[in-house]
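To start, the structure under review is shown below, and the notes come after it.
Yeah, one chain of the complex is gone here, protein chain that is, but the others are all in their spots.
Moving on, here comes chain A:
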Amino acid sequence: MNALPTIRAAFVIGRRDFTATVFSKAFLFFLLGPLFPIVIGLLFGGIGANIATQAERPRIAVIGYENDIRRLEGARARVAGILDGQPAIEFVYYQPAADESALRQRLLTGSRPAVVGVLTGGTFLPKFIGSLDPEGPTARQLRLIVGQAQVPPGLEGQPIAVTQVKRTAGRTSAARTLTAHAGQALLFLLTLLLAGMLLSQLIEEKSNKVIEVLAAAVPVDAIFLGKLFAMLAMSLLGIAVWASAAVAAVTFLADPGTLSALPAPALGWPGFVLMAIIYFAFGYLLIGAAFLGVGAQASTVREVQTLSMPITMSQVVIFAIAAAAASNPDGTAGIFAAVFPLSSPYAMLARAALDGRWWPHLLAIAWQALWLAVILRLAAAYFRRSVLKSGPKRPSWLSRLRKREPRPAAATARP
């Protein structure tokens, strides 16, 4: 492959793909893409939480005197305040009856109100009969409330004095792990999305028969590289737009100081963003090259789906390994994920959030670049052989073993 004409031709192909994509309606949807999961998440999250609160709030009948009821209600209110959104037990109070057994039976079997159990004996000798799992969350909450109610008034003890500091090692570490996971997830989703878009474009070109016009004019390697880098450029533009929109939204909509309050990743924000871009580029190019190489065989969308399924599943497994190793990058799984070429971008991005040293990144970039060169070359060769069913049929290893004698030079010559 002569490098200069190939690069020039790749630029022509890439420029066409980039402009065709960026100046299309589909790109607008691509830019708006992240809004959909956010909106849907908020919408369904809200509805779901509401339904869960309504449906799962356990109701318990309490048969007791005024004093017990007051203390239980006070304890319930205190516990409900620390449940952080979890449904608190709802008490329905009843005065003791002459035939307590009959009242209890009526409450357990009646449907207005439907209760999960009946609490009797006040706070002194509490006794619960009902359908709760004794070790389940509702039973534990009930024990906590009753325990609180049993503390005599005035003996609750002094509340803990809390002095807030900006950062602690534990909090920063937790926040950085969260940043690492979020970065990995974003990288994974973007990579898969773009690799899929790349394949769709290739299929469109094959169905338009444009591919033959291209292959007659430029090396097939240039088509491969042009398409790959055009999609990378398009995605970087998208990321720049999303990042700007996110910063603008936080600056104008969130409380002042929200951005500065975010705990900085170990490499600092500029370093982390730089590494995120580099690892995104490597991650995308590695998986995109594999997609393009394999996808060149397909001529319909259905074939693409069939062919890309194993790669997607492998990528999910690789992502899962990298995600599992994210919180402990120096563990065996973390080092394996950093060394294995396809998971290396994910693992190293997590490390950028957690570890402040630069040299592992320089080493990883060199390592990934080496593998990128190898995979690009292999995938481009496969693409070249598959895209127009070009190249001689490769004999099987068995026939190669059998065929020991050299073939005549004229028959093997390939210009």
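In this text, contacts are C-beta pairs under 8 Å (C-beta built on N, C-alpha and C of every residue); 3 or more make two chains touch, one makes a residue touch a chain; residues count from 1.
The working rule: contacts and distances are computed from a predicted model.
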Per UniProt record, name of the chain withheld from view ["ABC transporter, ATP-binding protein", "Branched-chain amino acid transport system permease protein", "N-methylglutamate synthase subunit C" or "Threonine/serine exporter family protein"]: "ABC transporter, ATP-binding protein"
Touch with the omitted chain, as defined above, among A:211, A:326 or A:380: A:211
Residue touching the undisplayed chain, where the options are A:122, A:183 or A:219: A:219
Interface with the undisplayed chain - residues on chain A: 2, 5, 8-9, 12-13, 16, 20, 24, 208-219, 388-393, 410-415
